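See structure below.
As you look at this complex, bear in mind that one protein chain is not there, while each of the others sits in place.
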Amino acid sequence: MAVEQSDYEEVPGVILTDRNAISDFLKTTKAQDVLNWGRKNSLWFMVNAMGCCGVELLSTGMAHYDTDRFGIIPRNSPRHADVLIISGYVTKKYLPALKKIWDQMPSPKWVIAFGDCAISGGPFYESYSTRQNVDEIFPVDVFVPGCPPRCEALIQAFFELQKKIEAKQDRGTEY
Amino acid sequence: MDEKVGPSEMIVHLGPQHPMMPGPFRLNAKLRGETVVDSEVEMGWIHKGIEKILENKTYLQGITIVDRICYLAALTNEEAYVGCVEKLAGIEVPPRAQYIRVIMEELSRIQSHLLGMGEYASFVGFVSMFMYTIRDREDVMTLMDSVTGARVTHSFLRFGGVKDDLPEGFKDDVKRVFASLRKAVDSYEELYSSDEIYKSRTVGIGVLTAEVAKDIGVSGPPLRATGVAFDIRRDEPYLVYPDLDFKVCVQKAGDVYARVQVRLDEMRESMYIIEQCLDQIPDGPLFPEGTAYGRRTPVMRVPAGEVFHRVEDPRGEMGFYMISDGSDKPYRVKIRGPVYPTLQGLPPLIKGVKVADIVAIAGSMDTCTSEVDR
Amino acid sequence: MDANTMIDSLSTQFPDAIYDTKVESKIRIIAKVKPEIVTDVCKYLKENLSFGHLCCEFGVDYPGRNEIEVVYIIGSYDHSVVLTLKAILPRDNPEIESVVPVFWNANWYERETYELFGVKYLNHPDLKPLVLPEDMLGEWPLRKDYKGFPNKAAKNLV
Partner (left out) sequence: MELPEILFNPLVRGIIGICLMSAIFLGAMAAVWFERKLSADIQQRYGPMRTGPHGLLQLVADAIKLFTKEDIIPKNADRLLFVAAPIMMMGSVFLVLVAIPFGAIIINGNTYPIAATEMDISILYIEAVSAISIIGIFMVAYSSNNKYSLLGAFRNFARMIGYEVPLGISIVSVAIMAGSLNIVEIAQAQHPLWFVFKQPIGFIVFFIALMADMGRLPFDQNESEEELIAGWITEYTGMRFGLGFFAEYIHLILGSMLVVLLFLGGWNLPAVLTSNTILGIILPTVFFLLKVILVMLFIIMLRWAVPRFRIDQVVDISWKKLLPLALLNLGWVIALGLLGV
């Protein structure tokens, strides 16, 4: 059954996490491959348009590029999402909100750093307002360079993430 | 907003991550039941400090930065910035470059309106419409891509000209895309005007009267929807707009439906403008001849002075105030975005409406948070 | 009414407060104003000369002259003349009357100028930071002598 973990770091106002006992059991067996097949084919991403890359993010989910083909659909609630896409400039003011979104997502969860701003600060690396080195805060699995990257690049990023999940080398789950 | 909550009232924080905006933005709304009693907008979630960055970049480097003020209107932002420098330095842009600029800026207007309109449709629950407009937008994006080599942030304009000439066969591509786009725009209009549910959600909702709109400082489609024919392209012409035939699209009602209708009309006007440009465009150089200006002007000193230059953004009046002290970097650049006052006027506009209408009204303003925050 | 008559009308109405007027072109005029009566000037502009559209309001820092300029750019929906109105404040204690009673949309511009330059607006309805987090208040990042720029924290730079 679900066990309460009192040593979990407390996030202001939000969550207390339980572990799913079934998944703990499955991790030790070969069934993990089946699970990973399911997980990699059903990556729901969080709609979190933050900047220039945000429009490309929107376009990717829509008719022309249609990530639904791969089972990748946008979700509005962080509770239903598996992938957080950091799609733009993380400012000092926005970082707490982004962290909260990340904490609200149930694990296993993954991060894609989409665009130069999320990777290194992009053209705004020297600004007084933006926060640099976001990859130190979030366990980023895939980096997508470009300013902004094209939609194809985002789809490619999802493929890379799928490959990582299949090879059990992603940072979102503990094996 | 008063933080005190009365009986049967609650404060809902919409945002900063919320599907109602393409960008972080927060609306603290005090609700009584489903009705908004009071509200307040919080900004700055993606404030990038562009004005400070521009002070520390050379003029040419600045072009890439101003691109990213508003990602849906990159070319008009560039036009405002480049126009400032050209006014200060007294650069004459050759006619061919001017025409290319107009073509690109109008294309950018079309794609921005398509996104704004489609997104708006999804706010009233019409998700399929969003898909259709994005599909058509991709065609326009491909056109822009074929000229500038980028989809969103172009860095296409240069002081005194443009980076590249139109590619071969561009006119045919435009003809082909516009033929289908015209049909699409007509079908959108028909869909909108024939759908009773859509009409009941939009007609008479979020009415902005001309007086209030002027007081708030609104510009662009939301203002034109109230009956004020205020368009920088007509009132303070730049580039070759005086030579072109176009009308300022105006609606009377000032409600949500009228705003969307103005955007639809403007897309048609933009297509008309582009076709005129393609017919009239003269041959010639892309940069003023006999000067040092070209695709690369690495170090460029601009004479000291101050200038305010404004252009018509897809969302309204985009102005740059530039102060130069004679060095290779601007002394101070102020960016006046069109959405800034519009978003400021949101709280009085949504007072007394239902929760579902917050989204409808905010969406119809076609706001771009990135530009408000800069 | 053209630019010249407008500027004449303004300087005859406020002979002491308006100085350094200049007509740049048919659609651009510049004037400087004493900070004490900027609200009255704006009211006159709005009511008599139909300058009803405050394009923007911002600060400019001149550490050499020890001055902060507050610039109002006022346009109109009826004619295409744009007036640049400047008020010069001392740099160590910049204080100016708020124009929110005249131009409703000055609210956010003034809040932004306050947090980026430290210009205090008197009688402003709600003077608090707009775009920056609360704890950055007092740094005045857009002043020329701001220390935190450029930010050297980024590690992934080449």
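Residue numbering begins at 1 within each chain, and the chains themselves are lettered A, B and C in the order written.
Here is the rule we go by: a contact is a pair of C-beta atoms (placed from the backbone, for glycine too) under 8 Å apart; a residue touches a chain by one contact, two chains touch by 3 or more.
This one's a predicted model, so the numbers in the text were calculated from it and none came from an experiment.
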Touch partners, limited to displayed chains, of the chain removed from view: A, B
Of B:18, B:96 or B:109, the residue in touch with the unshown chain: B:18
Hidden-chain contact residue, picked from the options B:45, B:71 or B:126: B:126
Residue ranges of chain B at the interface with the undisplayed chain: 10, 12, 18-20, 31, 33-34, 121-128, 131-132, 135, 195, 197-198, 200-201, 354-359, 363
Interface residues of chain A (partner: the chain not displayed): 2, 13-20, 22-23, 26, 34-35, 37-39, 41-42, 63-64, 66, 68-71, 75-77, 79-80, 82, 104, 106-108
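Following the convention adopted for this analysis, only the chains that are shown with their structure count from here on.
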Of A-B and A-C, pair with higher C-beta contact tally: A-B
For chain B paired with chain C, centre-to-centre distance based on mean C-alpha positions, whole Å: 24
Distance between chain centroids, defined by C-alpha means - chain A, chain C (Å): 43
Inter-chain centre distance, chain A versus chain B - centres from mean C-alpha coordinates, in Å: 30
Of all residues in chain A, the ones touching two or more other chains: 93, 126-130
Residue numbers of chain B (touch at least two other chains): 44, 47, 49, 52, 56
Residues on chain A engaged by chain B in the complex (per definition of touch): 46-52, 54-56, 58-59, 62-64, 76, 78, 88-89, 91, 93-94, 97-98, 101, 123-124, 126-130, 147-148, 150
Sites on chain B touched by chain A in the complex: 16-17, 19, 22-24, 44-50, 52-53, 56, 64-65, 68, 71-72, 115, 119, 130-132, 134-135, 137-138, 151-153, 370
Complex contact set, residues of chain C against chain B: 27-28, 30, 52-56, 58, 60-61, 71, 73, 77, 80, 82, 84, 103-105, 107-109, 129-133, 141-142, 146, 149-150
